[in-house]
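Only one protein chain is missing; all other protein chains are in place.
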Amino acid sequence: MKKRVAVVGATGIAGQQFLVALQNHPWFEVALIAASQRSAGKSYAEAIRDPKTGARRWWCQEEPPQQTLTLPVHEASTLNLDGIDLVFTAVESGPARDLEPLYAKTTPVVSTASAYRYEADIPLLIPGVNLDHIQLIDTQKRNRDWQGYIVTQPNCTTIGLAITLKPLFDQFGLQKVIMTSMQGLSGAGRSPGVIGMDTIDNVIPFIPGEEEKVEKENHKILGTFDSGAITPADFLVSAACTRVPVLEGHTEAMLASMQQPCSVDDARAAMIGFGKEFIGMELPSSPQHMIIVHDDPFRPQPRLDRDAEDGMTTSVGRLRPDRTLDNAVKYVLVSHNTKMGAAKGAVLTAEYLHQQGYV
Amino acid sequence: MKKRVAVVGATGIAGQQFLVALQNHPWFEVALIAASQRSAGKSYAEAIRDPKTGARRWWCQEEPPQQTLTLPVHEASTLNLDGIDLVFTAVESGPARDLEPLYAKTTPVVSTASAYRYEADIPLLIPGVNLDHIQLIDTQKRNRDWQGYIVTQPNCTTIGLAITLKPLFDQFGLQKVIMTSMQGLSGAGRSPGVIGMDTIDNVIPFIPGEEEKVEKENHKILGTFDSGAITPADFLVSAACTRVPVLEGHTEAMLASMQQPCSVDDARAAMIGFGKEFIGMELPSSPQHMIIVHDDPFRPQPRLDRDAEDGMTTSVGRLRPDRTLDNAVKYVLVSHNTKMGAAKGAVLTAEYLHQQGYV
Amino acid sequence: MKKRVAVVGATGIAGQQFLVALQNHPWFEVALIAASQRSAGKSYAEAIRDPKTGARRWWCQEEPPQQTLTLPVHEASTLNLDGIDLVFTAVESGPARDLEPLYAKTTPVVSTASAYRYEADIPLLIPGVNLDHIQLIDTQKRNRDWQGYIVTQPNCTTIGLAITLKPLFDQFGLQKVIMTSMQGLSGAGRSPGVIGMDTIDNVIPFIPGEEEKVEKENHKILGTFDSGAITPADFLVSAACTRVPVLEGHTEAMLASMQQPCSVDDARAAMIGFGKEFIGMELPSSPQHMIIVHDDPFRPQPRLDRDAEDGMTTSVGRLRPDRTLDNAVKYVLVSHNTKMGAAKGAVLTAEYLHQQGYV
Partner (left out) sequence: MKKRVAVVGATGIAGQQFLVALQNHPWFEVALIAASQRSAGKSYAEAIRDPKTGARRWWCQEEPPQQTLTLPVHEASTLNLDGIDLVFTAVESGPARDLEPLYAKTTPVVSTASAYRYEADIPLLIPGVNLDHIQLIDTQKRNRDWQGYIVTQPNCTTIGLAITLKPLFDQFGLQKVIMTSMQGLSGAGRSPGVIGMDTIDNVIPFIPGEEEKVEKENHKILGTFDSGAITPADFLVSAACTRVPVLEGHTEAMLASMQQPCSVDDARAAMIGFGKEFIGMELPSSPQHMIIVHDDPFRPQPRLDRDAEDGMTTSVGRLRPDRTLDNAVKYVLVSHNTKMGAAKGAVLTAEYLHQQGYV
């Protein structure tokens, strides 16, 4: 029998991506959907129809799952979680701060919001990178006296960074990481997200709060779990985050300086070999490779590579040496900000939680 | 009486920008235009008309100067420079290698090509940055027994970098510079340049040869002229060059580490104060500011800022501290790759040469 | 002494375009600016600064006029028009419905809103096309017992259409007009206008209400003023309006069928000869040509042609015969939707009103 899951924030773009990621899922079935008061009481099909123009407010490339259209939408703040095994939340940070502890009293919560990411007893997980951090759940339940718990997913920009740094960190130690991102528009959502007039023939050099998130989250993700707590990793991160006229996919120009000597070939081997154990678990939403390394110098490109392995792998290219920092390599990565970087990555985390008996 | 100038490569996009930059120029008049054999013998108007479709192959936003349309196009390889005071060359590196020494035997040459940029006795000039390097002309003429000479302009990506680094270099010394560029399409020209299918919804992470040029050129430009030669500056540059769906304007995310302490306010003051003396010369194509510093964190943006002061100023924003390197600041710059970064920058160099008696 | 004008809706994109169009105007000076309650009481500089991020919410390519930045912003609904000679309104249709009659009681109003466009005694004016319709002002003042009056400007999509149809209508009579538009994003404004995610690599085939406006407005504009009223012109218009990834400039593929025989050469001659008398008035914001006709088959293009004559001329190309309808020609036009098509066109109308003694 499948686990019954709830999707909160189901009318927004991130919630819609959850519905797509959960369609025909072998382990989970969407039993409950919730949104704000405005949508509550309608069927999902009604809730995503613009009453004025008749347009359907659905923004995934995939069609909305047929069985979801007839589900009633419940109000997120008064949700009855009886019989629900797991809650996925896809809401803004503000509402998440109020809603998630409410749900976690009784039920496991997997969240893409930033509200609880930085609290010491809340795991910040990337599948294949630091799933051992789920042990923090026990600390959390003890601390907060909850029957459920909250686990969070990092910012979409952090994810490609952390995935490609992890094998370098493990084998060579990290000293310094300098990153410039060229981020796709879908990362900004649609309310209103980025205005069309600002994106055409342009680069927007600032994404409020993004650089701080990237710098902070990597330390926690690559930190060590020990005696019930995470000791953050100790290296320096400098980020410059920009928005470019790309629909989906974050491109990141990376420079990583290591503690030990690390040639370009060493880095390539470390990346190619990374994550075999996790991949071997064959979780339903898992990619076949955590990282794909391209030799073609013109790759990765966001439009060509974001969808590799259904958006769940990170594509790396242009691996080359750097002489400005110690033991340094440069590379470019592309990761899919709304697949591995959001809903589908969170579903993969939930699959691991389930496999480990946490759901 | 105006100086009579030749424009070689006048049918290409860079040559057309020279014609626009020289239109109604107070000191220079276009007396001779040259191109490859295919165009030679036609009027300029004919040479830029596609015989099959009737389309005009003219790619500047400004209209072609009326008086140019009737000029005959001469063949570049057999050019008679009698009565010509100065040659501007806007051709590819290959032809430049053969043509420029031919012209320089008798006549000053100002070139945007890379053919001679890296030779020890050829100045690599940016107006307002290192115009004292024109003294190398004397060495060059002696070495090569030429009556004229060649001066070159750097790669368009180097220019914003070098202009903003110069005040930091002068006041604080430079240790390390790490740069990621997001370059406009016009930098790739049109033969065929970047294909439309590759630029839509995409980032191209590689521009062949560009990173090497940027790394090399800065050392020469910020080098010291002494005893008839340039001693290159001694700091490290690491570049990652990418192409984004932007028509014109190069955006560069910069991280500069200095030898001396340099706060964000110090860096801002150095940039704002930079180039007053050069600006004070009031050369015809000069900007009013070498650098404009924005406080609005969403600036500079290429579409909004590339045309500031007719594309001759460099716009800086997002000045902020960095803790990964010593005495470091981060910023974003936008410079116009086909105005200050190409033809109009070369015309400004020529104005200085003229003012100093070199033309 | 200059006429003192008010700009209502001055913080929005259309209002900002008025401020730019009125900068250094020889006849008008901006004496009063108004907006909604949210901005009232602030200086204009404050009103357009985002309090959270410090970003400047200014969206014209030109910088904001220096003298405007220190003006106080008044509340639109309680505006004191003492000493004001003319009001320009740049607000949405809803507020316009309430505000404009309020102002018109005492003061002339030139409006870009659609609220009163279709009322029988309100002129719907395009400079150079139907300025004789200002005679309707007398009817209006009598009907409504106002000291001032309202004149309106058409929808931005109507303008290129009506300007190019007028010479055909006058010389050959019109039977049928079939038009498909490919409209720039700026026509949708910014609140939120068109979302970036929807415009990349895409065409949006529907603009609510636009086709009806285009069909209706042409009849009124090309109508005849007689005995104090307009008799609408009698021809058929069929419009298909789409949005394309273009910043500014509306491109329209036209098919016009005439009552009299009209060859391609006839149509070209009619368009080239159009509007000489109006142009001859040399009003400050006037173009030098109402219509420019291109022979290059690849023109007009919105990016290349929208700014011709500072966005005040309409560019036509691809004039060719059509055999599906009687006496028909096809052509493509580009007109600037936020220059002639909005604020600057309204300023040109006001210049004419002033010259005719109506201000």
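Letters A, B and C name the chains as they come in the text, with residue numbers starting at 1 for each one.
Throughout what follows, contacts are C-beta pairs under 8 Å (C-beta built on N, C-alpha and C of every residue); 3 or more make two chains touch, one makes a residue touch a chain.
Being a predicted model, the structure only gives us computed values, none of them experimental.
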Could you tell which one of C:36, C:77, C:259 or C:301 touches the chain left off the display? C:301
One chain isn't shown here. Among A:2, A:38 or A:56, which residue touches it? A:56
Quick one: which of B:51, B:208 or B:261 touches the chain that's been left out? B:208
Absent-chain interface as seen on chain A, which is shown: 53-56, 61, 200-201, 247, 295-298, 303-304, 307
Touch list for chain B against the chain that is not drawn: 53, 59, 185-186, 188, 190, 192-201, 208, 245-247
Name every residue on chain C in touch with the hidden partner chain. 176-178, 180, 182, 198, 200-206, 208, 236-238, 240, 242, 244-247, 251, 253, 255, 297-304, 317-318, 322-325, 330, 332
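Heads up, the rule we're going with is that only the chains that are shown with their structure count from here on.
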Which chain lies the greatest distance away from chain C when centres are computed from Cα atoms alone? A
Cα centre of chain A to Cα centre of chain B, whole Å, reads 42
Centre-to-centre distance between chain C and chain A (centres being mean Cα positions), rounded to whole Å: 46
Centroid distance [mean C-alpha coordinates] between chain C and chain B, Å: 40
Enumerate the residues of chain B that touch no fewer than two other chains. 200-201, 247, 297-298, 303-304
